[in-house]
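What you see is the complex with one protein chain gone and the rest in place.
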Amino acid sequence: MTDLLQNLINGLAIGSVYAIFALGYTLVFSILGIINFAHGAVFTLGAYFTYTLVVGQFENNGLIKGFNLFPAGSPFHGTPWAFALAALIGATLSGLVAVLIERLAFRPMRARGADPLLALVSSLGVALVIVNLIQILVGAESYNFPPDIYGDLKPALILHVGGKLIVVRTVQVIIFAVSMLLLLILGYVIGRTRTGKALRAVAENPGTASLLGISVSRFIVITFFLSGFLGGLAGTLVSTAFSVAGPYFGVTYGLKGLAVIVLGGLGSIPGAVVGGLVIGLAEAFVPSQYSAYREAVAFALLFVMLLLRPQGLLGQRLIQKV
Amino acid sequence: ADKVATPVPIGIGVAQTSNTALLGQEQVIGARFAEKYINARGGINGTPIKLVFQDTGGDEAGAINAFQNLITKDKVVGIVGPTLSQQAFSADPIADRAKVPVLGPSNTAKGIPQIGAFIARVSAPVAVVAPNAIKQALKLDPKIKKVAVLYAQNDAFSVSETGTFQDTAKAQGLTVATVQKFLTTDTDFTTQVTAVLNENVDLVIVSGLANDGGNLVKQLRQLGYKGSIIGGNGLNTSNIFPVCQQYCDGIIIAQAYSPAQPSANNQLFVKEYTAQYKKAPPQFAAQAFTGVQVMVDALRILDRKKKLADWELSDLRVALNTQILAGKYNTPLGAISFDKEGELNQAAFYVAQIKMKDAKTGTFVFLK
Amino acid sequence: MALLELDNLSVNYGAVQAVRDVSLTVEEGETVTLIGANGAGKTTTLRAISRMVRASEGHVRFAGRDLARLPPDEAVRLGIAQSPEGRQVLARQTVEDNLLLGAYTRRNAAEIRADLERQYRRFPRLRERRTQLAGTLSGGEQQMLAIARALMSRPKLLLLDEPSLGLAPIIVLEIFRIIQELSGAGVTMLLVEQNARLAMQNSHRTYVMEAGQIMFSGMSAEMVNDERVIQAYLGG
Amino acid sequence: MDFLQTYGFLIVTMLQQGLLGLSLYFPLMAGQLSLASPGFYALGGYIAAIMLTSPAFAGWRDALGGWIFPLTWVLAALASALLGVIVGVPALRLRGIYLALATIAFVQILQVVSLNLDITGGAVGLFGIPQAFGFEDRWQYIWIFLPLTVLVLLFARQLERSRVGRALRAIREDELAADAVGISPTRYKVLAFVIGAALAGIVGAMSAPFLNTWNARQGTFDASIAFLAYTLIGGSRSLWGPLLGGALLSSLPELLRGLADWRLVINGLVLVVASLYLPQGIVGALSKLRRPVPPKRPPVAPPPALPLGDAP
Partner (left out) sequence: MSAPVLQIRGLTRRFGGLIAVNNVSFEVQEGEIFGLIGPNGAGKTTLFNLMTGLTPPSSGTLLYHGADITAQPPHTIAEKGIARTFQNIRLFRSLSALENIKIARHARTRAGLLAGVFGRDRAEERTVDERAWALLDLVGLSSKAGQEAQNFSYGDQRRLEIARALATDPQVLLLDEPAAGMNTSEKGELTAFIRRVQQEFRLTVLVIEHHVPLVMKLCDRVAVLNFGELIAVGDPASVQRDPKVIEAYLGGS
């Protein structure tokens, strides 16, 4: 019973990390039908941006080692609100980077009518550039936020239930809450509003959308900004839980993130969250003697899901009328 | 046929890009430092050395390319590298067939020196180093009974290390209550940690790399684990300080290297290194330094027999290999030598415990 | 001043010149028919007006304004709507959402509702299918949807590309009734039709297009009796 | 000689990666974007590595001598083809990006399995693999990779010209219409998939000795994406595309070696710029320069009336 509960908590916790990563990932897919591998890099960037604001300097390696950008006593450090401000600025910067990426790496391709799959390659190139630039600038090691960024919150809540421990990490609760909140906001905007309908029209057929008076390029910019913003925010949050684990930090989520968004339904916003949680739970419930195979769980689920229900849990079926 | 160039080129083929760069980064620093240190002391009997760096990346093909460049284009006399054992299995045979001596600075997997006559290493295999940590932990806390073992299943070296840890633990009469696996790319370890907590163990042994290992320790402590922690070789770097911060405190790590090693050689090395980098040399840097030093020491002897500039490159490489295996060296690792296969004989190993001064800075304190 | 004015318009697809040197005007409130054989360049002409293709030469002027660099969505904002060839319904959205998106450029929710109701009255079949995904509609149903959707933007200029295509006779009559009604309400229309007789009966003027060029034009009432037209388009 | 010594490995790697790019091309002929090749590549490599190192096969090695190598290729091809059928039949009901993702999942699953088996050497992998035909230097591997490349190119070209090639193209263009004119989509999709799988398996078997070691890091998600890049940057509509793309992209980091730290940054930029400016891939861009030749009518005079066909 307590095992079950603990697994549940663990699963939801890991799952919400997946979910929060996947939100921005799936957003871009939903509108452009492309998988943006640079999302992982933007996620990483968000963490580095916020870290730079909060701490101000990098120590051991890289071109800007020791260079103090925000000397001690920076306004972004000390209270939870100051940290929140830094995180928002970090996310905004990430959003802008995403817009820049769209401008430089995707838009010209659309204009030339290239194979949308090429966006995969191009975004991979962008990811490579960002990751290696980070390494050149600040080195490959990880950085950690100061322990007090969430103020006096205790790191974890530890319950004793029937002689066994149940652990709930505070950061995880924060991440879970934020991803749910984002889900609600995004879900509302996309599912219920005129903007959302237009967004879906752009996603389905940009040509037709523009024939209806929808400005395709504006919607794409907005989408990328949002995706980058969410990615950057997610990066910051996740790194407060674990550390800014080097330049490859976010990129490693890219693959698992794929499984998440497919499971939930490619391009579906609630799907990203549900997919994340399902995979998190599935992984948490792998019995420990099979833990070696845990990494395969997400992909096994993905494979089976694709065979049984390619549109994913919450995705819409593609219909084809002859 | 080629002559030996001056300054004498020595190849460094380690990971400067990719995920593995985190470790390679320290090796680069150690080697660079060695070059400066040695040339400041007259190089090889007056002839300076010149290190040639070729990035291996993190994969096998990258290591082969780097080695091949070093061997034929850069015409190095010997190579220190690569970073990972898996890369060594791929690239070392290339050097071996080309009859170029290789010193593995960090390859700890089983079977490395056996790749060929030209392959040796300055990194002691896990089977030799790891057991010391458990013995030390028991010395610190004789009441330890139950152990949890965790390891990164996608890292070759962690996998072999955990085997040694588990065997030693059993040999010392401890019960291995749970074995948990993770990936070097993991960031969330709640699942593993709760499994550990629920077993009520008194000792946790972690084999992984710096990021994941550090995070794991941090989460263990945050979630209330109070017992002892042993970290494997991958955690043996000050890079983990920013990861687990104050939670790093108390991790016991078996060392192939200790800044506290008392030899005069080491103390000088530590002094100058610290003066330059503002921190004590980490193991990977010290081992890379040692690799370069061993090559140079061996070259000095050869140079005395016949000036290096007069050697045919290919002859020198062969002679260098023989000389490396034959010699005894006073290095930061202490007095070392090699057996005939190229396996390292190292006199002393160390066990250190991390002491954190504040969230960022800490030291490895060596235990007696 | 003519509401729509094409001035020596040419359009290329790669090496193919689909429209060559076309000049044509549509006065405010006028309905103009464009007829021509398959491949004559009619669709291309319409697409150039709605900015879906770029003109390689010449100008498109709408209400005196040159549309040269305008993106298609801006053209819609200016009041140009098109019921395109191939219908182009949004297959994954419902019939009703398709219609509402037709009114994307408009803001007044009450008016939009009223117009939606009007379309449903015109095409009862669409009301029946309101919640069905547009991609699963039959060909003719999609055609109705495309026309209704174009009407939802309350255009000043309506471009209809073969509106009767695939429709049952009874609906074809309905379409032309609607064209009459719109015309009565002052909507300007440019109509491409294969059903040339009906189109001419319901329009003011007619242009005949061949191989990318305008061959001749005239008042529709006279064109119906023109030998050349009868020969080529009315089946002698 | 020095040139071959230094760059021989690179040159053979270019061929090897080009071949892997080609392994994607076969399913792509039928419009199927399969990224499963790294899985079959890994499988082929393991088969060769096991046969060449495991004591269980010592007898075979002694008996067969150098013939053991071709045998590893054949077995790798067969095993990959078999696995290809098993995976392909269900997976090929998917299209486009969905198939790509399913095949990536397949690759990942295979990787986790190989990390956990004893026979594959777990995470350390298998090492000390004997050299094919006693090759001493990397460049000598050109003697097996080059003939394979030539054979595969010939095979692919002939295939494209044939009835089966047409059927694949038809499926690529419109599966449903192809079905309606009498082409069984499943059958031909699986066929193309299996050809690609077998090729990747053979390349893996040849690569194990070439790399000296084999482990679970061969044939991963990264490789899937790399192969995709080969195909798209090279040009997915011509068999030269994936070959060229594989050769160029795999050599890029090496050509940029001089840039040290910056080489991967530049590598990334090259990927972006190539995607932007070569939307049809390199070969696509080149073939634009040539005007397509209009098909020539067979010399016989067209019969005045239509033949009634050769079927009843």
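Letters A, B, C and D name the chains as they come in the text, with residue numbers starting at 1 for each one.
By definition in this document, a contact is a pair of C-beta atoms (placed from the backbone, for glycine too) under 8 Å apart; a residue touches a chain by one contact, two chains touch by 3 or more.
Quick caveat: nothing in here was measured; it's all calculated off a predicted structure.
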- Given the contact definition stated above, which residue among C:Pro71, C:Gly140 or C:Gly218 touches the chain not shown here? C:Gly140
- Contact partner of the left-out chain, one of D:Ala167, D:Val190 or D:Ala247: D:Ala167
- Item | chain D residues that touch the omitted chain in the full complex | 155, 158-159, 161-167, 169-170, 173-174, 176-185, 191, 292-295, 297-298, 300, 302-303, 305-311
- Residue-wise, where is chain C in contact with the chain that is not depicted? 13, 16, 35, 37-40, 43, 85-86, 125, 129, 132, 136-141, 143-144, 162, 165-173, 194-197, 231-236
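Criterion: only the chains that are shown with their structure count from here on.
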- Query: For chain C and chain D, what's the span in angstrom between their mean Cα positions?
  - Reply: 49
- Centre-to-centre distance between chain C and chain B (centres being mean Cα positions), rounded to whole Å: 75
- Note on the structure: Note: chain B residues in touch with at least two other chains are 17, 153
- Task: Find every residue in chain D that makes contact with two or more other chains and list them.
- Result: 115-116, 261, 264
- Item | Which pairs of chains touch, using the document's own definition | A-B, A-C, A-D, B-D
- Item | Touching residues on chain A, where the partner in the complex is chain D | 33, 35, 37, 104-105, 108-109, 112-115, 117-122, 124-133, 135-136, 255, 258-259, 262, 266, 292-293, 295-296, 299-300, 302-303, 306-307, 310, 320, 322
- Message: List the residues on chain D that touch chain A in their complex, please.
- Response: 33, 90-91, 93-94, 97-98, 101-102, 104-106, 108-109, 112-113, 115-116, 176, 221, 225, 228-229, 232-233, 236, 261-262, 264-265, 267-276, 279-280
- Message: Can you tell me which positions in chain C touch chain A when the two form their complex?
- Response: 50, 52, 71-74, 76-77, 82, 84, 88-93, 97, 100-102, 104-105, 133, 135-137, 149, 153
